[in-house]
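One structure, pasted below without further comment.
Every protein chain but one is kept in place in this view of the complex.
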Amino acid sequence: MNIDLTQAALKFTPFHNRTSRACRTNSWYRWSGYTVVAEYSTTELEYTATRNGTSVMDLTPMYKYEIKGERAKEFINYFVTRDLSEMKDNTVAYVIWCNEAGKVVDDGTVFCLNQNEFKICCAVKMQTWLKDSAEGFDLDINDVTDDIAALSVQGPTSCSVLKNYGATNLESLKPFESKDFTIDGYSVLISRTGFTGDLGYELWTNPENAEKMWDSLMESGKHLKIRPMGMHALEMVRIEAGFIQTGTDFVSTEHALRPVRMRSPYEIGMGWLVHLTKKDYFIGKRALKAEKENGTTERVLVGLDIEGDKPAHGAVIYNKKKEDVGIVTAALWSPTLKRNIAIASLMRPYGTKIKDDIFVEIYHPEELEYKKIWATCKVVKRQFYSPERRNMVPAEVY
Amino acid sequence: MTKKIYDAIVVGAGHNGLTAASYMAKAGLDVLVLEKNDYIGGAAVSRELFPGWKYSNCSYVCSLLRPEIMRDLELYKYGLQIIPYEGSATMMKNGDYYAHYHDHDMTVKSISRHSKHDAEAYDRYSRDVMRQCKIIKPLLKMTPPDLTSFKPKDILGALEFAKHFAAKDELGGLGEKEIYDTIRFYTMSIADYLDEYFETDITKAHLAGSAIIGTALGPCSPGSAYVLLHHYMGEVDGSIGSWGYARGGMGSITKAMGECLKSHGGTIQASSEVTNVIVKNGRAVGVATLNGDEFYAKKVVSNLDVKRTFLKITDESDLQPDFVERVKNFKIRGSSGKLNIALEGLPTFPSIPKDDPGGNGDLHFTETIEEMEGAYDDWKRGQWSKMPYVDMCLPSKSDPTMAAPGKHFMSVFIQYVPFELANGGWNEQRKQDFGNHIINRIAEYSPDFKDLIAHYEVRTPKDIHDEVGLTEGNIFQGELTMDQLMFNRPITGYAQYRAPIKDLYMCSSSTHPGGGVMGAPGANAAREILSDMNIKQKGNHY
Partner (left out) sequence: MSIKYDVIIVGGGHNALICANVLAKKNKKVLICEARETCGGLLTNDLTNFTPSFSNKVKSEIDNISVDHSSVSTIALSETGHHLKLTGNIYEDKKTLEQLAPEDVDRYFKLQKKLSLFSKTLGSFMHSSPPRILHKSFSDYFKLFKLGLNVRLMGRNSFNEFARMIGLNIADELEDNFKNTLLQGLISHDAITGSNLGPRSPGSLINLLFRMANHDNSLFGGIQQVKGGVNAVMKSLEENVIKRGVEIKTSSSVKRCIIENDQVKGIELDDGTSIHANTVISSADPKSTYLCLLGAEHLDTDFKRRIKHYRAKGRVSKLQLVLSKIPQFTNLESKDLSQRLVISPSIDYIEENFNYSKFENLSPEPILELSVPSVEDELLCHNGNHIMNVQIQYAPFNVKGGWENKKAECINNVLTTLEKYAPEIRSCILEQEFISPNDIEKNFNVSGGHWHHGEIQIDQLFMLRPIPGAAQYKTPVSGLYMCGAGTHPGGGMTGIPGKNAAHEVLKNI
């Protein structure tokens, strides 16, 4: 293969030599300006690896930013809606951040390396937003996306794989904790985090160690049902886990062309991350407080349990009177749950007070013809699947 | 024998005149179009000025032409095909280049070679400009309301204009903040606007080009951000802001319109320069031409710019002095020139890698806003810019019909060139000096360029003024500044395509929404004329 990379539209990740070799379908996906694998073998097998053994996914395209300075912690606490004033070294927090109107810019994870140094990992480009937000804080903010090779290692046997790989005593690491390891002479940051709803870890290292790391991991997992996973399977596991995705379940304020498409945290089920009682001001606090006090929240993001087995991709949701009350943002026939599930954005009071008597209109392709299905559905908790092993300490070891 | 009375006569066979004529003919009117030149098309022409090469020697690229018009007039039937640009690039003195591409990821990757910050800010910038495009798009097909009128029709029109801003469907309901952003966007300079997003000179210079093309504003002049929007609000197949070539040169647009007109029974008569509008009892009843012919019609529509319409072909005695003064004060400033070049082969531009799609679109070499503003300062002093902003393209790289295989046609648009030079008027010598100046500038970036020239044509604003008939050679038939836009265009109080003389109408780019081979003024004018005649148009989208 001879591609002139300067002329290519997309960048390769540091794992490309390995992922492209493992990718038997030649099925690719565009992710934030990078080429990543959509499907290595078949999506079902990759999905099962996460629920049965261990899946390995190339996470490099996630944007990562480094925030350094004396007021770094104060800034982070001002930047996100969650109260992080007590955040400890070597921990990770799931957060969202808003604009002045109290609409969500993005969600992501904050890594506290020490009290003066943090990293933020998220799905949308955030450098200018971070820099403009940090005006007046005198901080050092850098885009380190290209400086970090990241892998997600997820599944019931993932702890064992990583122990074989060299991460001693990893089983004692609690969810949302991170730790530095030196393996084969290079350093790896391992955090117990993930986007699959299962036991799992994320690994960060310098790109020059990427291929070595990939090879060692595959070797360490060879008896533990390890398998690389592509983007299609990730979409399945994240829906089961009820995780939301920027650009799918809501539009980032930085990308929304139409102001009405912007969503407040309360409208995407992230109200639990908004700490209005936080002592200091945070971006969007005034607007969010007003929204809460005036009850002006218009929408809600819920889980749906839909009758039948035809996934409701992009379906419109109706009430009894056949009025349009919302839309399905992500849908899946769950292989593990054997349920027809979906994440949906509904106009209140549908989804909050009214949880039954709503319908989805599914157009299901059947041999070149679409069959229109009118299915009843029930509003349920968005977290459809969360096995006990996910949060167990010490983690399960095989 | 009494003379034939047409339903409508259109003066000038430019794209707006032909659009208006076609819509009227389609609605069943008997239409005559009179053109002074021996070819039709006005500023949208393809001419074989040198055997074997087609020259889009006036306008050269297409984006603003409203898709609704192409649809209503079925221009595809008459051979119109638009070819999208692959990219664009600015060449740098240090041998590097800055490029944008049809593919968004590729553009971002390319910008980040110069600045990561700018690459990221480009997303937000695109979103904000796109939002402005969405706001303005529906306004293009509206007749601006007369804000001073208390007639129900005008009040409804004004409400329609206002309602549009709050409409939820197209724009998703603008909030307070977005409305303020809009006000700011319309009044700011492009330099200030770009400063809010970008940090590097090259990014700003590359983007600012669109804000000065064709205008007598510099990048630092307030109001130049709007001009950028004017160049962005076009579309090629729904891809807003993209530009493309008309296959066969810009003349294929007017050729297709002409064919459409003829197929609906309209007549075009070339080499017939209209010298005056015949007014009887306060009504326009026809026109007289240079060779003494007179043509009569129920409606007379002028596709000439507002100055020519009222100061040249209308008797001043038929107009109020106050109106005449306003027309005189209407600003049409020549600020652009052109070089049209037939090339024996493809010139190389060493700073752009071979096969880079960025090289297949518009090429520039202005690296800073300061340089651009300096070019403007030269113009203000009555000189052509020493370091002009240049918009070069080689349509023959994408369009096989422009020149024989391996040969190329190059269109070079130059900003700024004054209509009148400070040290006396244009003459053949000065024109050649100007042409050589530009050729030398290009040769600095392309070593083999000069050797490949088979033939070239230099066009100063004066030439465009004399030959095409655009006053002062202004490509928009009137400056695009706040005082001459929307309900101020062309003359406040006369923005509804009707002249102060009954049965005389305007359909040129001097009217809303302005120039740029858009066709919208023509289509809007036709709609007003037909509505005055109580004729319903059927099945049109405009």
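Order as written gives the chain letters A and B; numbering starts at 1 within each chain.
The rule we apply is simple: a residue touches a chain if its C-beta (ideal position, glycine included) is under 8 Å from a C-beta of that chain, and two chains touch if they have at least 3 such contacts.
Being a predicted model, the structure only gives us computed values, none of them experimental.
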{"item": "Of B:12, B:209, B:223 or B:435, the residue in touch with the unshown chain", "value": "B:223"}
{"item": "Which of B:49, B:179 or B:270 contacts the chain that the document leaves out", "value": "B:179"}
{"item": "Hidden partner interface residues of subunit B, rising order", "value": "147-148, 166, 174-177, 179-180, 183-184, 187-189, 192, 195-196, 217, 220-223, 322, 328-329, 331, 370, 373, 377, 380, 481-484, 487-488, 492-493"}
{"item": "Residues in subunit A touching the chain absent from view", "value": "74, 78, 99-101, 129, 132-133, 135-137, 280-281, 283-286"}
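Throughout what follows, only the chains that are shown with their structure count from here on.
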{"item": "Distance between chain centroids, defined by C-alpha means - subunit A, subunit B (Å)", "value": "47"}
{"item": "Subunit A residues within the subunit B interface of the complex", "value": "6-11, 30, 33, 101, 125, 127-128, 131, 143, 254-261"}
{"item": "Residue ranges of subunit B in contact with subunit A within the complex", "value": "101, 103, 105-106, 108-109, 116-117, 120-121, 123-124, 127, 130-131, 134, 168, 171-175, 177-178, 353, 355-356"}
